[in-house]
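Once you've had a glance at the structure underneath, I'll fire off some questions.
Each chain you see keeps its place in the complex, though not every chain is here.
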Amino acid sequence: MKGQPSRPYELRHRPRSGTAPGTLVAPPGARPPTINVMAYGDDELIERADVSLDEVERLLGRHALVWVDVRGLGDAETIAQLGQLFDLHPLALEDVLNTHQRPKVEHYDESSFIITRLPHLTDEALELEQISLFLADGLVVSVQEQPADCFDPVRTRIRKHAGNRGRLLRADYLAYALLDAVVDSYFPLLEQYAERIEGLEERTVSRPEHAGMLEIQRLKRELLQIRRAIWPQRELFRGLREGEGRLAGDTGLFLRDCEDHVLQIMDLLEIYRERLGTAVDLHVSALSHRMNEVMKVLTIIATLFMPMTVITGIYGMNFDPAVSPWNMPELGWRYGYPFALGLLVGVGALLLFYFRRLGWLGR
Amino acid sequence: MKGQPSRPYELRHRPRSGTAPGTLVAPPGARPPTINVMAYGDDELIERADVSLDEVERLLGRHALVWVDVRGLGDAETIAQLGQLFDLHPLALEDVLNTHQRPKVEHYDESSFIITRLPHLTDEALELEQISLFLADGLVVSVQEQPADCFDPVRTRIRKHAGNRGRLLRADYLAYALLDAVVDSYFPLLEQYAERIEGLEERTVSRPEHAGMLEIQRLKRELLQIRRAIWPQRELFRGLREGEGRLAGDTGLFLRDCEDHVLQIMDLLEIYRERLGTAVDLHVSALSHRMNEVMKVLTIIATLFMPMTVITGIYGMNFDPAVSPWNMPELGWRYGYPFALGLLVGVGALLLFYFRRLGWLGR
Amino acid sequence: MKGQPSRPYELRHRPRSGTAPGTLVAPPGARPPTINVMAYGDDELIERADVSLDEVERLLGRHALVWVDVRGLGDAETIAQLGQLFDLHPLALEDVLNTHQRPKVEHYDESSFIITRLPHLTDEALELEQISLFLADGLVVSVQEQPADCFDPVRTRIRKHAGNRGRLLRADYLAYALLDAVVDSYFPLLEQYAERIEGLEERTVSRPEHAGMLEIQRLKRELLQIRRAIWPQRELFRGLREGEGRLAGDTGLFLRDCEDHVLQIMDLLEIYRERLGTAVDLHVSALSHRMNEVMKVLTIIATLFMPMTVITGIYGMNFDPAVSPWNMPELGWRYGYPFALGLLVGVGALLLFYFRRLGWLGR
Amino acid sequence: MKGQPSRPYELRHRPRSGTAPGTLVAPPGARPPTINVMAYGDDELIERADVSLDEVERLLGRHALVWVDVRGLGDAETIAQLGQLFDLHPLALEDVLNTHQRPKVEHYDESSFIITRLPHLTDEALELEQISLFLADGLVVSVQEQPADCFDPVRTRIRKHAGNRGRLLRADYLAYALLDAVVDSYFPLLEQYAERIEGLEERTVSRPEHAGMLEIQRLKRELLQIRRAIWPQRELFRGLREGEGRLAGDTGLFLRDCEDHVLQIMDLLEIYRERLGTAVDLHVSALSHRMNEVMKVLTIIATLFMPMTVITGIYGMNFDPAVSPWNMPELGWRYGYPFALGLLVGVGALLLFYFRRLGWLGR
């Protein structure tokens, strides 16, 4: 089936079972990583694209905040060096590379580690890209599977507010801004699903085809995937708000706002799931109605023509009128044939009238 | 489909994803805001319709309570000024304009912020208007999407009890009175749904048409919408009662009373959902029974006329009676034809009798 | 539909929305209230039927316990005076008159307020009467919608144990005894439902008619109503046991016993709901089996007679035997006709044999 | 329906509603009670069958442990005396006689009171006998509805370990041993259900008859009964472990072990319920497949013979070949009849070939 969503991400890129924990293996077919950096204070801003880790190291500690954005997981070595440079836990690094994680937050001694999922709906296939964030003093590291992301509005805000970067100078707020952008990107996705479900419902009513059931099946599966990506995010935001003191100022208020959005998405998903359930009932009902219609046509036809067949059969019998006046005298009547035709038409008309009264005809 | 409820409010008026939090954008097509004020103490009452924010400012602090009622979200600037005047949090203001919020209460330093939803069922479309309340010392601000509301009984009570306004002088009690009016307005709505469901059940029994399934589908969806508007209100009232000391006197008792009503509404919604589920079963069963009836008619017809056809066919065969006395001697009988007709009638009568005994006929 | 339960009590007798809380409006059509009193100590007992509130007032404080039993809600004034006499909260009084409350307990400063529901199954309509209890020092007030109740055994116990009334002298124990009588009255009700469900299951098996589905629907709805009346009672008893010190002695043990009964009722309701669900499956399966039977009859008939029709058709063809020896020589055979009849019978017998082997016949 | 489980025990033996709490009424038709005693210390053991309560009294306090086993509830007086002798609470005694209790534990001042249920599957009817235990210092009282029980292995262990009775000298451990024996007796029962479900599934596949649905219905109901008897037992064991210090030594470990078994039984019940649900789907699907087969046969037959009927009809028409060479020249052909027969056979063969290609034939 073309356009079918690829297999659930839990089953991809999984290293051989029994591997030592913390073993770093790049997922097969992953792109080579590129590193972009934004390092800024309230007034200055340094942006570098496609830098080496050495360059990154030189920027550290000299700005209020350094945002290291890694795109591509194709080289386990880079990830390992990243871990060394920023002192990240091997289990967290392993999770970065094994892209089948549930969204979560984990607090380590020096940093917090966040995993979330960004939806891409391209060419009718739903992809839920894993995005990892490390969050430490003056540092945010983001690691993406694919270059495309939803962070450009955040970058623009950083660039625009020179001299007045306020909350954006804090690592926790930048992390919030990135997570918020991810959550926000579920809404246009859900709009597309709303339209697909509406279209499906309309088609089910007008023309219940088996393809509709397949579409229902596919939508159910994709909504299930989205649900799996969204539900743990609620816990994520709660975990962040109740985290180990790594939140400063009023970031908690902003996280609560974002949690609101997650709740709204969960609500919508429930509604869509219910609607798909009802669509199955609609489909079955429509099929049943159609079958009823077909059967009525058949019954009407049979009821109409079977008696006629018997009548023509009667006058096709070969009893010999010559032998006795009781034997088919109609055959010798002057209007015998018109009488027989009239009988046929009369029986038919009567039955049609009866069917109309039953409500089977002409509605 | 005419009368179909418009798209769920979560998907409307949503600003571009990635926007900075606290960005105020008026929802497209929203009405320009009008501001009405009631400022009163125990004895005096000043009511002003369609005032400017400057006038509002002049009234502040000179009465026991000032109720500012804003209707229409069409101008983000007004909302922003409102925020400045009353010192409201930008995230709360953003929620006022993004009318896809779940009902909730949020406690800020100086004020509490409440969102609820007021149902309007017009022209068969269900609308759940977002209503926001800010609640501070001596001040209640309500912001509505549309001018129509359910607050007139509250206004009347304020006007009527001059010299004896008691609890109505407290902001928390006025907020309760407004929320109570909102909750109360769900009951007549539910009555309408009860009637629609009863009508549906009756039609399903008398005439199971596919339109019934569509009606079920629509009712399910609307009840789901109401449920989404009501469920969070329970938490809202609990949040208010357990709020940060902003409740005075016995307002808690009144909130508990209101929570009772929310519970009753939730109960009713569950009952309606179950009844709709059973209606689907009823529909399927009715269809099945009807199909059974149609099939019985067909079977009776076929069983009646097929043997007759064979009989007439037999006497229509051309075996030559002249060749042998064994060849269709009936053709030469005196009463051959009446005998054949009798055979037809006899077979038919026998089969009808048999069907009657099977219970397929005449019931 | 005759006997259909009246509309859910949540939607009846509701005052206009937006009314001030504590507004007392008698439900339309309610009976005028009558007041009965039992005032007693360990030795004395004064019983008065149909008294005025003045008389009630004179009895107060002069007996260990006064039980005021009000029947009928037709006069809001009486209820208001009752509130004044016993110092009851207006919100509680409002709930007494608005007979759509869920069972609950509310603790006020001087008294506890309890609402429960007593089932009446009359003339096939299920009614769940609201009963309100106020419980204070030396005082129990019960308010009923209808005169009929289940309290006579309690009255008998009071009368019988003169000189030895023990626990019955305490308001909390009397309240327990009344609640226990209410809970006990659900069991005979459930027995009736058990019998109706059993009857339904048997009929479904022997004769699956659409009426069965309607009965299922009705039973489901009524069980749902009972469930709504029972579930909150569990919380009620828990609330009473954990109440604010208004329980004396071992009343807690008795309340626990009563809670047990509520649990048993909830269990039974779950079982009945499951059985009704299975009954739907049974019904659908029975319909399907019947349809199968009808279709088999049709198929057997068609298969039997259609080949016969073809055979008689063949020998009814008019090919001219005179033209060529190849043209229908059978027509001129001595035993042509018996041969043709034999062919018909033979084909029929063969097919019947085949159907028997398929298991479609003779079972 | 023979073998149908008797009515749920909640609805049996219930005293008139409104009875005073603690009223002791023997269930109608109950057997007269017999009392057996085992009184033992580490070395001595006294066993008495069918003793009077006076004899029991004489044994008390002279042995480390006295186990009084009462079988039969036919005499309320005996139960009352038992209560007096051992100082048991009237509410507990009432529960002993009203055999519709859920399994539970209740801690009273001097004793703990336990109710559990022992399954008997006889003659295809499932019975869940109520067994009550009282547990005090040096005393265990068990009360059974019927003489048959599952305690013989415990009795054997007591007899066998003279001089080394260890834990069996403690009342709490003996109570555990009895409860463990009850829980263990659910496993062979579940094995029987596993076999019945497997048999059912196999029959559904080979021959979907309506009896299968009835069997499903019955199994569902019985599993529901077992579930109701088992679920509260989990709480029972938790209640015992967290009880008010009546447990000594390591009895807690043993109770945990027993709780494990309850969990395993609950798991199995869930699995069986799911399998029965799937069996319904299987049944419906099998019916549908069969109907499809029947319909195919009908359609094949009709499609095969109807065209033949038309062909024979054509050559049975009476157009006069003498009038014009255009009128049915076939009738005068030398091979007219063989040609017609060939046409019939040819049309039939063609259609059969077509059906085979459709996959409707010969599979």
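Chains: A, B, C and D, in written order; residue numbering restarts at 1 for each.
Here is the rule we go by: a contact is a pair of C-beta atoms (placed from the backbone, for glycine too) under 8 Å apart; a residue touches a chain by one contact, two chains touch by 3 or more.
Quantities reported herein were computed from a predicted structural model and do not represent experimental measurements.
Here 4 identical chains are displayed in place, and the whole complex they belong to in this file is assembled from 5 copies in total.
Here is the rule we use: only the chains that are shown with their structure count from here on.
Note: Cα superposition of subunit B onto subunit C, rotation of 70 degrees, nearest 5. At the interface between subunit C and subunit D, under half of the residue numbers involved are used by both copies, so each side presents largely different positions.
With centres taken as mean Cα positions, subunit D sits 26 Å from subunit C.
Centre-to-centre spacing of subunit A and subunit C amounts to 42 Å, using the average Cα coordinate of each chain.
Multi-chain contact residues of subunit C, defined as those touching 2 or more other chains: 284, 288, 291, 295, 298, 302, 306, 309, 313, 316-318, 328. Chain contact topology: the protein chains form an open path, each linked only to its neighbours in the line. Under the contact rule stated at the top, the pairs of chains that touch are A-B, B-C, C-D. If you check the complex, the residues on subunit C that touch subunit D are 150-154, 157, 177, 180-181, 184-185, 187-188, 190-191, 194, 201-202, 205, 253-254, 256-257, 260, 263-264, 267-268, 271, 274-275, 278-279, 281-282, 284-286, 288-289, 291-292, 295-296, 298-299, 302-303, 306-307, 309-310, 313-314, 316-320, 323-324, 326-328. Contact residues on subunit D toward subunit C in their complex (touch as defined above): 1, 7-8, 10-11, 14, 16-21, 89, 91, 94-95, 100-102, 104, 106, 209-210, 213-214, 216-217, 220-221, 224-225, 228, 280, 283-284, 287-288, 290-291, 294-295, 297-298, 301-302, 304-306, 308-309, 311-313, 315-318, 321, 328, 330-338, 340-341, 344.
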